[in-house]
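Of the protein chains in this complex, one is absent; all others appear in place.
Order of writing sets the chain letters: A, B and C. Residues in each chain are counted from 1.
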Amino acid sequence: MNDTEKIDRRTFLSWFGLAWVSFAAATTGALSIILRFLFPNVVFEPPTSFKAGFPNEYETGVVDERWKAKYGVWIIRVAEGIYALSTICTHLGCTPNWLGGENKFKCPCHGRGFYKTGINFEGPAPRPLERYRISLAEDGQILVDKSKKFQQEKGEWNNPESFLTL
Amino acid sequence: MLESFKNFLNSVSSPVTIFTSAVLVFALFVTFPRQATSKPAGLAVLLLVLVFFGIGLTDEHFRTIVSTPDNVPIVGLIFLFGYFTWYAMRKAVINDRRIEKGEPTVEQAETNEKVLVFPYLIFIEFVVALAYAVMLVLWSIFLKAPLEEPANPTVSPNPSKAPWYFLGLQEMLVYFDPWIAGVLLPTFIILGLCAIPYLDRDPAGSGYYSFKGRKPVIIVYLFGFWILWILLILTGTFLRGPNWNFFGPFEVWDVHKVVPLVNVNLSELIFIKWLGVGLPKLWFLREAPGILTVLAYLVIPPAILAKTVFKNVFKKLGAVRYSILVMLLLVMVALPIKMYLRWAFNLKYLVAIPEFFFNI
Amino acid sequence: MKMNIGKFITESQLYKSMFRHGYSTSERDRALSVMTNVFFHLHPVKVRKSGARFGFTWCAGGLSFFVFLTLVVSGILLMFYYRPTVEYAYNDIMALREHVPFGIMRELHRWGAHAMIITVWLHMFRVFMTGSYKPPREFNWVIGVILLVLTMLLSFTGYLLPWDQLAMWAITVGSNMARATPFLGHEGPGAALLSLGGIQLVHAGSDVRFALLGGRFVGAAALLRFYILHCVAIPTAVVVLMSVHFWRIRKDGGISGPL
Partner (left out) sequence: MAKPSPSLYSISKTFVWFALVSLLLLGSLIAIVLLDHHRDWKNWQKKFIALKLEKTEKELKAADEKLDKKKIQDLRLEIARTESDLKAHQSERAARRKAAAALEPRLARAKARAQDLKQFQDSYKYFFEEYRVLGDRRAADFEKKLAEIAPRLTEAKADLEDLEKESEAKKAALEAFAQKEKDLQKALDQILQEKTRVEKKIANVKPSLAKDILNAPMLDFLHPSLQIQQIALDGLEDDYHFAKTQKVDRCTTCHLAIDQKGFEDAPQPFRTHPKMDLYLGAASPHPVEKFGCTVCHSGNGHSVSFITASHTPHDEAQAKEWVKKYHWREIEKWDAKMLPIQHVQAACAKCHRSVVEVPQADKLNRGRRLAARYGCFNCHKISGFEDRWKAGPDLRRVGSKVDREWVIRWLQNPRDFRSSTRMPQIFHLSNTQSPDEKNRDDAAIEAIAVYLMKNSETVELSVPPAIGNAEKGETFVKQLGCLGCHSLPGIKGGDAAAELSGLGSKVKPEWLYAWLKNPRHYSPNTRMPNLRLSDEEAADITAYLLSNCNDPFEKSAAPKARPEAVDQMLLDSMQGTMRHADAQKMLAGMTDEEKLEALGKKSIAHQGCFACHAIKGFEDQKPIGAELSNESRKDIHQFDFGFVDIEHSRRAFIAQKLRDPRGYDKGKVKAYYEKLRMPQFHLSDEEIESLTTFVLSLTDESMPLEMQKRPDLREAGVEKGRLLVSKLNCNACHALDGKTGALRALTEDPGAAPPILDGEGAKVREKWLHEFLKNPTPIRPWLTYRMPTFGLSDEETKTLVEYFAYLAHENISYKGAEVPETSPEKIEAGKKLFGQLQCAKCHEVNADSAAMGASFLAPDLTLAKKRLKPEWVKKWIEDPQTLQEGTMMPTFFADGQTPITDVLGGDAKEQIEAIRDYLYRYEAPDKTKGETREAKIPIANQAA
């Protein structure tokens, strides 16, 4: 106790408090810097979203296959709006074909059939095709975001982002 | 003969039969430890397992799966842990008998005798380490480490499986959402393991094999380890095929197998099937029954138990430790409960709020 | 003559500077051989008879440490041939298989890793069955649990490195669980509630899985991160915790035994 008496108790306590508080803050700060370090400002990943032209480029009732090869997306315009359908079969990941004459998607691997809406109706496949997030970019083009999927069986097709109302 | 036996095994095996029979075997084991740890019983079980594997290995499909390089450790693990469980229990039974007779346990009898580490312990370690090294080298010689085709982010293998030691968690995904199976339960497992010494503070049974004096603790631990961890790993590794469908041990993994998925949420059961009024639009109304059930599950049993079965425990541990203990036990038991609910009622989720990714 | 050579060696300054005690079978020399040897010194000079028995410990803890050492050695050797990039990783593993002298090192490493997990589980099993977590060893048990988790993470992070289908998809499946972390994963409960001005705060590019993988999917960044975790970050943590673990064994009274 001898040495504490040399400075008065109050001063000691305020230095004590200040010391520990700033030490704790510095430690927390250093840890959060480490955490922030894990999130780079720029990553080398292919863009998950792409601009798919203007809505009026799409004909109502037609399955548009122009982005199938590059992005794996069908864009389909119906009377009420537009939706983007994944080209990955929910069965085993093959790529179905659009058969315009029969008005259905048919998977060449195991004969899975889907309606134009993406709902499955024949052959093996546990669930409908998935839809991607679709919206209008500020320049008026359609923006398809593949990072967000909507599954019908989860009731996600009611999500306004899964369908672009026009 | 063999074929029909295999067919029989295939047709009777399902998650529910396997799980239930495992629980039954486990119950037998802990109820009759003395008989179970006798040498004839041990030999019999060993023989049974060996015969099963012997028969199994004649089946091409079974052989393929069991001898997949990364699955081999699991086969070893069955024998190793089976043996050591039996062995530890046997020692415990011997000690229990000695305690009953008022004799010191085997370990106690020697506790005051100290031996020089060098050479006695060092030597054991040395030889055992060498034997272990030999085992590793032989293993490496006879089994090539797997190397499949180069990684292809666009083609996912069916089934895609996590490393075998996490397959228990992946198997839990069948019954729980990822946030529970993948995050909550592992966290609880780790925390629960850490909490063991702080919840089981009975000094008896420290430093020697025993069973009788520590029955509840050991039963819970063995149940968690064998049934909820090892068994799920075995199921996930050997019995889950494409699309995570269940396959019998001798059933070929056919990617086209279709198993009806007719699971429903509790809210659908109540509002549509039973009340026939349609789902309420607001999520908290819709999920109210489920939320209440879960809350009740977490509140009522602890309260009742504290007054009845766990009265002494409650007294010994105090409110905080008691609630931690009960919470951990409840979460642990929640897994089999949910499994049986699924099997019995096709129950998908008790609480299903996909809006917030919150499903229980 | 033979004896003389032995004597000549054991009495040389070089030998004495290293061992500080004679090579004989006297109690004192045996005790000294433990006390003066940094490696043996992990142990006390004497242990309980019961604790020294293989039937009691199954040597599982010691073997866990031993297999860790073999993994460190084989792992360091493998690092000479392995480059953690998507262009080279697979080929380098292939090279180990095809033409690198003693490429069996990879098998030793992989099976050693599996063996380590099993051995660590077995160690925990034994410690539990003998009630060795009880006071005063509670805290050491906790450290043991953490070491067990780290062991599995070590194996998990190493699983990705061959960069084949098995690796990539096992890690994809495993790491997918992280996206369901409550509040911190973008598909976890509560994440949707975290938004500011209509902007989602937790998304695939800012959640805990991203921090783990360095990307939205298992790609080049994930390979590098897992490599660093596997070779540097986790082993360092393991070594530190192991030191504490061993130290505590000594301080808590050595290999457990009845009180």
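As a convention for this text, a residue touches a chain if its C-beta (ideal position, glycine included) is under 8 Å from a C-beta of that chain, and two chains touch if they have at least 3 such contacts.
Small disclaimer: the values here were computed from a predicted structure and weren't measured.
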Problem set entry | Partner chains on view for the chain not depicted | A, B, C
Seminar exercise, completed: From B:137, B:279 or B:341, the answer for touching the chain not displayed is B:279
Exercise. Pick from B:175, B:238 or B:271: which residue touches the chain that isn't shown?
Worked result: B:271
For this session: In the full complex, which bits of subunit A touch the chain not displayed? Write them out.
Result: 2-4, 6-7, 12, 15-16, 18-20, 22-23, 25-26, 29-30, 32-33, 36, 39, 41-42, 44, 46, 124, 138, 140
Problem set entry | Contact footprint on subunit C, counting only the chain that is left out | 196-203, 206
For this session: Using the touch rule from the top, list residues of subunit B that touch the missing partner.
Result: 7, 254, 256-262, 264, 268, 271-273, 276-279
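Just so it is clear, only the chains that are shown with their structure count from here on.
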For this session: Specify the chain with the shortest distance from its C-alpha centroid to the centroid of every protein C-alpha atom present.
Result: B
Exercise. How big is the gap, in whole Å, between where the Cα atoms of subunit B centre and where those of subunit C centre?
Worked result: 24
Exercise. Distance from the CA centroid of subunit A to that of subunit B, rounded to the nearest Å?
Worked result: 35
Exercise. What are the residue numbers in subunit C that touch two or more other chains?
Worked result: 217, 219
For this session: Would you tell me which residues of subunit C are touching subunit B in their complex?
Result: 27, 30-31, 33-34, 40, 43-50, 52, 54-56, 58-59, 62-63, 66-67, 70, 86, 90, 93-94, 97, 104, 106-108, 110-112, 114-115, 117-118, 121-122, 124-126, 128-135, 137-138, 141-142, 145-146, 148-149, 152, 155-156, 159, 162-170, 172-174, 176-182, 185, 187-193, 217-219, 256-259
Exercise. Which part of subunit C faces subunit A closely enough to touch in the complex?
Worked result: 203-206, 210-211, 214-217, 219-221
Problem set entry | In the complex with subunit C, residue positions of subunit B that touch it | 70, 73, 76-77, 80-81, 84-85, 88, 91-92, 104-122, 124-125, 128-129, 132-133, 135-137, 139-141, 143-153, 155-157, 160-163, 165-166, 169-170, 177-179, 181-184, 190, 193-194, 196-198, 200-203, 205-210, 214, 218, 221, 225, 353, 355-358
